[in-house]
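With one protein chain held back, the other chains of the complex are shown just where they sit.
Chain IDs A, B and C follow the sequence of writing; residue 1 opens each chain.
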Amino acid sequence: MTIMTKQHVVTFVAKQGILIAFVLFMVGFAIANQRFIAMDNILGVVRSSAIIGVMALGVTFVVIGGNLDLSVGSMMSFSTIVVLDLHDKVGPAMAIPIMFALTLLLGAFIGFLVGYLKLNSLIVTLGMLSAIHGLTLTWSGGQNMDIADKSGTWFSFFGQDRLLGIPVPILVFGLLAVVLSLLLSKTAFGRQVYAVGGNGQAATFSGIPRARIVFLTYLVSSFCVATAGLLQASRSLGSQNTVGQGLELTVLAAVILGGASLLGGSGTVFKTVIGVLILGFIQNGLLLVGLDFYVQYMVTWAIIILAVWLDVAAKRGRLWSPIA
Amino acid sequence: MKMTMTAALACTTAMFGAAAAAQTTTIGITQNNVGVDSYQTTYERAFIAAAEANPDVDVIVLDAGGDVARQLAQMEDLIQQEVDVIIIWPTNGEAVIPAVRRAHNAGIPVVVTNSNIAEPGFDFIRSFSGPDNVTQGSRSAEIMCERFTELGIENEARVVQISGQPGYTTAIERQQGFDERLPEVCPNVTLVETQPGDWNRERSQQVMEAFLIKYDDIDGVYSGDDNMGIGALNAARAAGREGIVFVGATNFAVGYDAMAEGDYWGSIYQSPVDDAEAALQTAIDILNGEDVPFLNYFDTPKITQENMDEFTKPVF
Amino acid sequence: MTDPKPVLRLRDIVKTFPGVRALDGVSFDVRAGEVHALMGENGAGKSTLMKVLGGVLAPNEGQIFIGEDPVVMTSPKQAKAMGVMFIHQELSLADELSVAENIFLGELPLKSFGRVDWDKLYADTDRILETLNVGFDAKTRVGDLSIANQQMVEIGRALTVDPRAVIFDEPTASLTDAEKVVLFNVIADLQARGVGIIYISHRMEEIFKITDRISVLRDGQYSGTLNTAETNEDEVTQLMIGRSLDLSRNASHHQMGNVALEVRGLSCGRLFEDVSFDVRQGEVLGFYGLVGAGRTEIAETIFGLRTPSAGQILLNGQEVQITSPIDAIKLGISLVPEDRKDQGLVLGMNCKDNMSLPQVGRLTKGPFVSQGAEIAIFDKYRDKLDIRTPGWRQAVGNLSGGNQQKIVIGKWLSMQPEVLIVDEPTRGIDVGSKSEIHNLIRDLAAQGFAVIVISSEMPEVLHVSDRIVAMFAGRVMREFTSEEVTEDNLIQAISGIKEQGPAGHAAASHGIGQDKALT
Partner (left out) sequence: MTSQNRRDLIKQSGIWVFIVVELAFFSIVGNYLSVSDQAFMDFDNMLLLLKQSAPIGIIALGMTIIMINGNIDLSVGATFALAAIVLLDSMTWPFMQNLGNWAIPLAWGFALMTGVVLGAINGLIVWKTGVDAFIVTLGSMLGFRGLVFMYNGEQPTSHLNWTLVDFAEAQFLGLHTATWFLLGTALVLWLVTTRTNHGRNAYAVGNNRDAAVNAGIRVGPHIMWNFMLIGFLAALSAVVFYSESGSVNPNDGMLYELWAITAVVLGGTKLAGGYGSIIGTLGGVIAIQLLRKGLGHIGADTQTVNLVIGLILIAVLVMDRQLNRQGKEELKI
């Protein structure tokens, strides 16, 4: 019986570990600094997490499908620069669809390489990280991109305005989370993504077009990246070429924190949202408490490993690895 | 791609005039991190343009991508290619000293540009050409203080600072200048907190958002360059906080515009074109055997809403 | 020959997992020089017992004795040091390493500074390979060997030390008859050296050929030991499942319909050539042959997983082009694949989702998958196939092998196929579930399905098929009706002998006879 209870505790903690950690963090920070739980602050954190969050939603699809996407940061820089550049050249109404089309094209290229040519996604997206950065620099000539007339454009709506008192980026993030959550959990496509990531061979034997599904996950991912680029561009109406640099790992950390397995086949959109919020609140909380930014690095380190460890422990039913 | 073309053109012209080629001199430059911001990109372009305008000079333009190891390798390559002068924009003011010494020992004069190397290396360089970052920081502090005095809050104002990428000489020196000068001119102004914004507008916007939550009373923001300053300004705008004095360094086009609109108070006017041309001219002067000053600062004046008419809008 | 002194004794071994008593007081002993069969249905506790014996799991209670000494096994390495060797069912070889390195994995002969003593390694390996009488050398990369030869490498491992006990876990699963002969010779040789052998297998005919005693486990409990010479299959089966089984030849003769599937001159590179056959509605067509004879590859080609180099496939008389499983499914072909875990199921998904996977695109209501329709399908086939699971939410990875197989069959039946291909329907499934699945296949045929069954087990093929296609080295050797077929002529056909030519079979039985003599 003692084994049973210990087992139960491990399982419970492991399954709800992320939420428990989340609550503990919130309570701790709230005690340390009252402002932490002020509505303004919470909205502020969610708003500034929105861009990473939107990207994480897309990467969730890729990871559940059994692949990685390390190119999202670089690709987000591309989207941002392109839409800002086109804004003054062809106007925002044209700039946005063109930017989406170009970003989706990049996503399609990666999807083609990983899905149809079956190349290793880690290396492909690593290569694309570098290549897309080169593309962005070529596009911009290395210059910062700024919209000339900042106060006279409706383009700032996506990043700066509020609807019903809620900042638009939060609404976009929320709406996209709901839509993608339904796509993943309720549609045939979503089910096929899980199958392909869970056991690609069995998926093929079940008549699932594996290559196409993988291809589509990268399209979803690049769509999200384009959305993030739009929010980013609209938020600051100007950007440098490296705006998304390094975000790929933050995004991946959020997705992993949310419990998606790198082996594919598991994870949900909701959990990814939690993962994103945890990272956002940690960053904000540590700043408010007055700790240096690098403390955030170490806290993130600890929390990622703890979260995944608990998840792994729950699956095998024991805390420590049985490997001798 | 454009660069390759330029280089190709430079080469073909060189090949057509074999006699001329004999007289041309080759200048190699290794830059810090082109593409990370407009300043460096504009610098590179201005440098190439200036070199092209001079028929006697060929240039090899390299970019270290912010990586010290790559910059050292590029120094070695330039030495190995036996260029006549090396211009270096250090990724790290101390780490490049041995490489600079090697060039010195190989008989190649070295000009440091934009951001100086540390003192132990002074023996091995012929000249430093660039802005005086410490003075820039001091001047920013003065702009800030003068504005507070105008507003009559010089005895109570609270300031936050957003510094550049941790570890970079320019960031360190500007912060140092600001930190030292502010208490001298405005002893009662408090510098509440400093956080790095990594030369990144987005990062700076996030830092400012947190500052705004944390502190109800912020009167001034000093940022290591205008790019970050605009990020901070965006955050303040979004939070509906007005009346904050924004002062930056290295006036960017966005900063200039924001000044024109009255949102941004002041900055330091520093032209990458001047920077690049000064570096190239220093190198050419050395080749021509002219005497060059060891510290060849070009002037970086204060720019505020009040005197901005005297300056043209930065191109970057 | 048999030495009564036990080399290995297990006394009252108890192993519990949370909520389960996996082993409940198991005791038996293995004598020096005997072959001791360990039998039991899947889940009866055989693998847990072997893990306890191998030091992978620690027992909660009970004692292991080696010779007369009580021991506590703490690691595989220790088990090895005590002279207890394992030959695992699932090949545990490193493909990229050489045969020699695999055989001596974990105990390469060393010189100073941890350097490998290659000369000694190759010399030792050659000596072992000689005993095994195989046609490859010590330096061959294991990944380049056939599955059967890899199995021989696995067996070679047991010969690296002077073992006191060797445990063979389903060693013949992928061996040809000739290779079995070699294996049985090796076992006989070990016996002669006084080694105790535990032989785990589901294959009755082997058990009765080579073992001395049979111990049976049921539900984690020890249910008895029998002397092989004094018992029969029925008695063993009863001990295993508590009832007897009908394994008689299929006798049903229902009405057959039109030709559902016809294959003409189908070839796929060197995998198989010029294969022609047909199968009618209501008929079960058996495919029998050795592993590697091309049976699975034919199924995969029909299902669109391989591109044929020549030939035609006709469905109901119409020639069809099948380039992917999607085409095959549309045309009403279903394939229950050979490898349940790798090809049949997504283990992390629940039962319902696995079952509806091929048609999830059709079960939509608006943009979403209709859960109601899915559950209806699951419920229907759970009842029809008698799948034992707590509910559709259960992850299939938690089900027993038999129930997993039924989920795969249910998945493909729910597609309402015209042709159902079942590859190795009962691989790794215990005796009880086996006969259920056999009955199911017969029932499907009776309902008018055209069924193709591919199997490596002769009793199975004989039991379920109306006609049997015998294959050898990528070619169809002969087709038998259930009236014509005998064990003898079937074995001859799959050994590459066209018509009555007794040589191959005679050699095989002679070999087995030899083992027996040695015992």
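Here, contacts are C-beta pairs under 8 Å (C-beta built on N, C-alpha and C of every residue); 3 or more make two chains touch, one makes a residue touch a chain.
The structure presented is a predicted model; accordingly, all values stated were derived computationally and were not measured.
*Asks:* Given that one chain is not shown, what are the shown chains it touches?
*Replies:* Output: missing chain touches A, B, C.
*Asks:* Which of these touches the unseen chain: A:123, A:148, A:163 or A:179?
*Replies:* A:123
*Asks:* Which is it among B:77, B:179 or B:306 that touches the chain not included here?
*Replies:* In the complete complex, the chain left out is touched by residue B:77.
*Asks:* Which of A:132, A:180 or A:243 touches the chain that is not shown?
*Replies:* A:132
*Asks:* Looking at C:141, C:203, C:264 or C:475, which makes contact with the chain not pictured?
*Replies:* Candidates C:141, C:203, C:264 or C:475; residue touching the omitted chain: C:141.
*Asks:* So which bits of chain A touch the chain we can't see?
*Replies:* 113, 117-120, 122-124, 126-138, 142, 200-201, 204-205, 210, 249, 252-253, 256, 262-263, 292-298, 300-302, 304-305, 308-309, 312-313, 316, 320-324
*Asks:* At which residues does chain B meet the chain that is not included here?
*Replies:* Per the touch rule, chain B residues meeting the hidden chain are 1-4, 6-8, 10-11, 14, 26, 34-35, 58-63, 65-70, 72-74, 76-77, 80-83, 91-99, 101-102, 118, 120, 165-168, 172, 196.
*Asks:* List the chain C residues touching the unshown chain?
*Replies:* Contact residues on chain C toward the absent chain are 54, 75-77, 80, 86, 88, 90, 92-97, 101-102, 105-108, 110, 113-116, 137, 139-141, 144, 157, 268-271, 300, 304-307, 309, 324.
Criterion: only the chains that are shown with their structure count from here on.
*Asks:* With chain A excluded and the rest untouched, write the groups of chains still joined, or say one piece.
*Replies:* B | C
*Asks:* Where the centre of all protein Cα atoms falls, which chain's Cα centre is nearest to that point?
*Replies:* A
*Asks:* Farthest chain from chain C, going by mean C-alpha coordinates, please.
*Replies:* The most distant chain relative to chain C turns out to be B.
*Asks:* Just give me the whole-number Å value for how far the CA centre of chain A lies from that of chain B.
*Replies:* Using C-alpha averages as centres, the distance is 34 Å.
*Asks:* Among the residues of chain A, which are close enough to touch at least two other chains?
*Replies:* As it turns out, chain A has no residue touching two or more other chains.
*Asks:* Flag every residue of chain A that touches chain B in the complex, lowest number first.
*Replies:* 33, 35, 38, 40-41, 44, 48, 133, 137-138, 141-144, 146, 150-151, 160, 167, 232, 235-243, 283-284, 287-288, 290, 293
*Asks:* For chain C, which residues count as touching chain A in their complex?
*Replies:* 16, 18-19, 75, 303, 305, 324-326, 328-329, 335, 337, 342-349, 353, 357-358, 360-361, 363-364, 367-369, 411
*Asks:* In the complex of these two chains, what residues of chain A are touching chain C?
*Replies:* 3-4, 7, 182, 186-188, 191-192, 194-195, 198-199, 201-209, 265-266, 317, 324
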